[in-house]
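Every protein chain of the complex appears in place save one, which is left out.
And now, subunit A:
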Amino acid sequence: MFYREAGEFKTSYAADHATFPIRFDFWRFWIIVALAFLVVPFLVTDYWEKAVFLPFFVYALAAIGLNILTGYCGQVSLGTGGFMAVGAYGCYKFMTGLDIKWDREVDGQVTEVVLIDLPGLDIVSSTILGGLCAALVGVLFGLPSLRIKGFYLAVATLAAQFFLVWLFNKWSWAYNHSATGQITAPESFLFGVAVTGPNAPPWATYLLCLGFLFVFGWAARNLVRGRTGRSWMAIRDMDIAAEIIGVNPLLTKLSAFAVSSFFIGMAGALYFAVWQGAAEPTEAFGIDQSFEVLFMVIIGGLGSIFGSLVGAAFIVLLPVFFKNLMVTGFGAWIVAVPLGIIIGVALGALAFQLVAWALRRIAPGAATRGGAIAGLAVAAAGSIYFAGAAHSGLGWPTDIAEHMQIITVGGLIIFFLIKEPHGIAALWRTTKERLRLWPFPH
């Protein structure tokens, strides 16, 4: 059908190396990018910005970072929250003007020695510099990876997590000696438009974060399929063999830690400066963050850039989606109807499987037909019901909705991991393989 390679011939190495060798994939990707950059900014509201898009972009960037380390290089890390904190505090210091000075006493005279006193930098440089700070710290905490592997390394990175959060609670220079230990992003402008602070329009912060995700997602994708990425994968698959064929474990592991922490640090910087606007270390960068990003990577798919995006979407967006469905609703039919149809069809598929399975025992001849009828009925009724629900909400009490949401998201995680232990990206890959052959399965 439409998804096939027939008629597409590769006549150059460049074509052979293309990220999207299939025409359909190529166009689909660029259409989504065009929509994201050219259409969505005109539609995005405060709510969609703060609750849907910015969380997704920030966590997607962090997940790509962790995926480089864990998925491509095979080094387990539980220090993501701590590295995000380094990025955030680095960004904060550069935004507010980095200063390194101290008092020196000479013959009873106190003079101030100023080593560095920079003016405040703009958000893009601050974010990148914050990422670089995180990369440095990441390399430092990556050193044990040369000696230890697996669970032991996870524990070593866990130490980084707790140490860094403790440090940012304690070290008052890092938070400019503010009374509560909070850091607050000052207002900053890009091309005359506010991108941080309360007056930033939603489209500006949206485009900034999307820009970061696009540029660095692109970089990551090309990094992992180049020489660097292949040496990471060699170390992941068998470090001794990799060493024998000439891959330097020191450089490879530390470069993975550096690049990974750089991404995670930038995610932390955007998380603090653009999305939240203020942060306190214990809550914003706690161990929960580390686990959350690790779950994204595992559910999305280890060793896949696309998987990082899907995993982030799964973990970030599902709770918001269920909350809206069960309590208040989205209030717009244009959103509600497609969502209702998706849920309805998913339930219909489930009903088809269940009824067909049950009928196979009682009346094997009518199994498929009976299942199809039940499935269609459930799909139709479910679509209508859930479209209505997504529009105005189910009006459940908020605590029940919260508990139901936790149960449902947890259940879905288990479901997807049973269905495909290698993550949603692998599920997507097999679906694509099938689509290539469809409608002739052999």
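Simple rule for what comes next: a residue touches a chain if its C-beta (ideal position, glycine included) is under 8 Å from a C-beta of that chain, and two chains touch if they have at least 3 such contacts; residues count from 1.
We take it that contacts and distances are computed from a predicted model.
Remark: of the listed names "NAD(+)/NADH kinase", "Sigma-70 family RNA polymerase sigma factor", "Aspartyl/glutamyl-tRNA(Asn/Gln) amidotransferase subunit B" or "ABC transporter substrate-binding protein", the one matching the undisplayed chain in UniProt is "ABC transporter substrate-binding protein". Summary of contacts with the chain left out: across A:V139, A:L167, A:V320 or A:V335, the touching residue is A:V320.
Shown as candidates are A:G301, A:G393 or A:G423; the residue that touches the absent chain is A:G393. Of the options A:L129, A:A160, A:A174 or A:A401, the residue whose C-beta touches the omitted chain is A:A401. Hidden from this view is one chain, which touches subunit A at 46-47, 50-51, 55, 169, 179-182, 184, 186-187, 197-199, 276-278, 280, 282-284, 286, 320, 323-324, 327-328, 331, 385, 388-389, 391-399, 401-403.
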